[in-house]
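Sharing a structure with you now.
A single protein chain has been omitted; all remaining protein chains appear in their positions.
So that you can tell them apart, the chains are marked A, B and C in the order they are listed, and the count of residues begins at 1 in each.
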Amino acid sequence: MRAPQILPALMAAAWAVLLPSAGFAQQASAEREITFGSKIFTESVILGEMAVHLAQSAGARTRHRSELGGTQVLWSALLRGDIDVYPEYTGTLSQEILAGSGVSGEQAIRQALAERGIRMSQIIGFNNTYVIGMKEEVAERLGIRTISDLRRHPDLKFGFNNEFMDRGDGWPMLRARYNLPHQDVRGLNHDLAYRGLEDGSIHAMDLYSTDAEIQYYNLRTLEDDLGVFSTYHAVLLYRDDLNERAPEVVAALLQMEGLISEAEMVAMNSRAKLDGVDERVVSADFLVAKQIIEDPQVEVEGAMARLLRNTRAHLFLVSISLMAAILIAVPLGILAAKRARLGQVILGIAGVIQTIPSLALLVLMIPLLGLGEPPAIMAVFLYSLLPIIRNTYTGLHDIPTGIRESAAALGLPSGATLRLVDLPMASRAILAGIKISAVINVGTATLGALIGAGGYGQPILTGIRRDDIGLILEGAVPAAVLALVVQGLFDLVERVLVPKGLRLKR
Amino acid sequence: MRAPQILPALMAAAWAVLLPSAGFAQQASAEREITFGSKIFTESVILGEMAVHLAQSAGARTRHRSELGGTQVLWSALLRGDIDVYPEYTGTLSQEILAGSGVSGEQAIRQALAERGIRMSQIIGFNNTYVIGMKEEVAERLGIRTISDLRRHPDLKFGFNNEFMDRGDGWPMLRARYNLPHQDVRGLNHDLAYRGLEDGSIHAMDLYSTDAEIQYYNLRTLEDDLGVFSTYHAVLLYRDDLNERAPEVVAALLQMEGLISEAEMVAMNSRAKLDGVDERVVSADFLVAKQIIEDPQVEVEGAMARLLRNTRAHLFLVSISLMAAILIAVPLGILAAKRARLGQVILGIAGVIQTIPSLALLVLMIPLLGLGEPPAIMAVFLYSLLPIIRNTYTGLHDIPTGIRESAAALGLPSGATLRLVDLPMASRAILAGIKISAVINVGTATLGALIGAGGYGQPILTGIRRDDIGLILEGAVPAAVLALVVQGLFDLVERVLVPKGLRLKR
Amino acid sequence: MLELTGVSKTYDGTQVLQPIDLHVQRGRTTVLIGPSGCGKSTLIRVMMGLIWPNSGTVRFEGTEVTPANALLLRRRMGYVIQDGGLFPHLTARGNVSLMAGYLGWSPEKVETRLDELAALTQFPREGLDRYPVQLSGGQRQRVALMRALMLDPDVLLLDEPLGALDPMIRSELQADLRKIFQTLGKTVVMVTHDMGEAGFFGDTIVLLRDGQIVQQGTLKELVQSPATPFVRQFINAQRSPLESLRGDSA
Partner (left out) sequence: MLELTGVSKTYDGTQVLQPIDLHVQRGRTTVLIGPSGCGKSTLIRVMMGLIWPNSGTVRFEGTEVTPANALLLRRRMGYVIQDGGLFPHLTARGNVSLMAGYLGWSPEKVETRLDELAALTQFPREGLDRYPVQLSGGQRQRVALMRALMLDPDVLLLDEPLGALDPMIRSELQADLRKIFQTLGKTVVMVTHDMGEAGFFGDTIVLLRDGQIVQQGTLKELVQSPATPFVRQFINAQRSPLESLRGDSA
């Protein structure tokens, strides 16, 4: 399967930048468990989960790093031993991973992989490649079974994805090889194309052969009788050393060979993607139905649970970094206000930090703090400093001379003056700075997902990759809500912290 | 030539995300000029500039969109007519652009291109592919000319780039095909490898055949006598319609066919990359030396000029967006302070905007505002709102009751009260907000380069792509300095705007 | 000129002004006296429309003062706030001429008027360009007075306008102000704690206690026929300037 190319590139890139330098540091510390990987689309995750079930049935301790950024990420992680097993496609192996080495044919691929210490299973069964789909009734009525049959109906209207329209191995090739005469061919996105099929405004569209929608819309996929589309057979890739470390697990995994037909894969994809059933359940049910394993009693994470998990992760990032920022920035702001020269330096540095692009800052953190939460927290923390420092500084400067003199006249030492007079007087300004920081904080923390810190950034990035607005919103909306909640929360804090005497109107 | 893969992926991704939806909106408005493209590495830029010189010699009005994000960006821009001409490599065409359509051989490629309305020139001459390089003296001494010769010296130490070590078409294939027995093969980055060659700790390394360093380090490139590396011949791709629009320009461009040998390309790359001569000059000098054109008197842009240009672009982004932010946010802050209910809404929205990840915001802007400065300014502007709104709001709230009452007692209408009393009293807080925004602004504006708005982001992104710290600093340092300057500037503004009466100490 | 009917004011449940009826006569000076915290300043704020009574109405030349017309009415009144209420961001000159500038007076006219007022209050010319924090207490008070007088309003509400002035300037200013009030027929409401001042200015003296009017009339009436013992007590409480000397010599 060629994963959608355009949108996910961003995330893949981010991963690619980050992964090689960091690796999965946690891996080493955990006891020898078997780590599985999967790409960030449904089918890959299902296959990965299926492999996990099988390994567990053989008694292995497992870990599934699902939804990783892209082929390059998984491949290099496999080479480095950060993951032991992941599902891949033969077409991707020859066209992408081993591209340029001119290998073709299963044997050549196997050999090229072996040179790198990687083994490949037999094919799992189905072939996930481009297909042309039509409504079952229409195809039946017109008697169309193969792509060649289309030639007999030159008036049919086609609606193709822009990518398929443009790609060398898409429509241009199809038209050339099959000598298709059709004139009414438009670029459409998939959603519109499905709708077009339904209302009859188009008659055929491009699909991947295991797309969930094939079942949902009851489509017939036309046979590629000239065999122009390359094959993308699913296989498992695994590290050579797994054979020695856990031969029984390998044996269990290889039960997937020849196990899944196209129709079965479509059904599973459909269940996961359209019915929203968790991939672990889908794969387990399949294995149970095939009587390969017993029901593993998977606990499903619903949308609520996921939201909760992301919320917890995001709150963790935000609360720690914001707390740290408040604890550091308020004193820095005080220092800046008390010592004019030093103040310029502090404000200058805080400003300079703010100009470091966020992605660069995250990348800079990795060598120091590894992957995951610590670097994310650090980066978010750094971005939160300036507004608090600056507003603390300004708030303290804005205290009227008379008040200052009163405090001095009492003979309060400067520490006590600060605590009892200056900070309460400046509290509104300081809180305004904290509110600004908190909001920036909530926003910046979404970047944490790029380096594995989770949070609302996770569904946003996954959503961007899958072009799934719903998923994007699953991150973006709670992030926005959290920004509002945080502001509201600090509005409440303001009621407590800002002395009533400063809020009174006559 | 396979462009370096890891670091640039980010930028390529960003471009890939942005370009398809937007296109170069400006193109349409400009009179029919011929637009050239080039990728973001030296050789491509040189070839692009060379094509520009030739087109100009044929009297064409030209525009060079140099340093675009990657193959996908250029290819789709060419297909859409956003650019008319760009230099490409045959290997990239078959392995990447036309990958999957199974074309191979020049004729097939030509045909596949023709189907898409694209023409390909004859090869420009050189082949930019992987080669193995050794110090000239060492190779001479050992009598090594071809890669096969290496077999006779099994003790030689190799230092290969990690990418070359891993890639299917790199070391694994080389070892397999040539049956090389060498054991001491390490992964090294290029810089260390060059140094290793110099001090004798390694004897051979991987290179691209037109790398500038070949000349600089006086290396011998070993002949690939078994022909295992795919060929990457440079060619020009141009749109079919250019033949009708400007046949004389096409004729001029095709003078590049067979024009440049590997050695000549190495020399040009070396001049541009190592000596830092502008690509326009390098290409012009070459054409003049070949007596194809007369000296076009290229004005060179030095580092200073580039800095100036980036500064101008950055200042443009920052000043417009900041000005707009001040003009919009201060009134919004006032409104928020005057109307409690509405204020919560305004502050809420400003907060929510802040949570939109910057890249996503930029992407969102494209459909509305196209590429270039307008969307960048808009995005930067939006990010600048919250601190100013919030601080204006807070500053106004912090005005003591007595002062408010005095103003009311005078019978000043609310507009005049605002202008003559409230705003001066809140000026310090408002300015603090503006300072925070200004700094965030300077930082966010570096993202503008992602969508073609230039500025300090340009060298930063180019630098990340080229893995060139110097270039990164060429953007990062001035950005930091600008942040300081902007803060300093507003410190001066504060002296003017914040009434002296509020700054007096007894 | 100003007619208060049944005006009362409550803060946080405590009645600061009991329902009060008061008629401030045009062209006369009404002096409010009474113990600290009895509601004098509150009453003045109500007259200005700066705060709104919980009950009752205020009429200015017969029209009821409402939030809608308060702004315009206030421009016809000059108000010296008890603590001066100067704008810290403006110089003395800026404070005094703020409203004139807003109304578009010419700089010359402003300067002339400033000169008159500075002379009247014996305010030092160089002090005009100082900010409030740079002025002495008495100077600040005179700036507040100048600000109230600047537009030459018909009605003046003066809340302890001379309390921080030394006796010399104060007595001269008292004389000058009284002349102005009388010749120009100003309607004045003044709060003071100085009985000498109250007697000197007051056509009518209103004695407040706990938000209620205890007695109103001329000083003579208050002295000669006090409504309650408290009136007598209050009127006679103040120490005479050189009293202690007499005590000493006695």
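Heads up, the rule we're going with is that contacts are C-beta pairs under 8 Å (C-beta built on N, C-alpha and C of every residue); 3 or more make two chains touch, one makes a residue touch a chain.
The structure displayed is predicted, hence computed values, not measured ones.
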Inset, instruction - Among C:S41, C:S97, C:T187 or C:T204, single out the residue that touches the unshown chain. - result: C:S41
Inset, instruction - Could you tell me which of A:A416, A:I469 or A:L489 touches the chain that is not displayed? - result: A:A416
Legend entry - Contact partner of the left-out chain, one of C:L165, C:V189 or C:V206: C:L165
Inset, instruction - Spell out the interface residues on subunit C facing the chain that's missing from view. - result: 11, 14, 33-38, 40-42, 82-84, 124, 126-127, 134-139, 142, 159-160, 163-172, 174, 193-197, 199-200, 219-220, 223, 233-245, 248-249
Inset, instruction - Over the whole complex, note the residues of subunit B touching the chain we left out. - result: 400-402, 506
Inset, instruction - Spell out the interface residues on subunit A facing the chain that's missing from view. - result: 402-403, 405-413, 416, 420-421, 424-425, 499-502, 504, 506
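We adopt the following convention: only the chains that are shown with their structure count from here on.
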Inset, instruction - Could you pull out the chain whose C-alpha mean position is farthest off from that of subunit A? - result: C
Inset, instruction - Could you tell me which pair, A-C or B-C, is linked by more C-beta pairs in contact? - result: B-C
Legend entry - Rounded Å distance, subunit A centre to subunit C centre (Cα mean): 71
Inset, instruction - Scan subunit C for residues touching two or more other chains and write them down. - result: 50, 88, 133
Inset, instruction - Provide the list of subunit B residues touching at least two other chains, using ranges where the numbers run on. - result: 405, 502, 504, 506
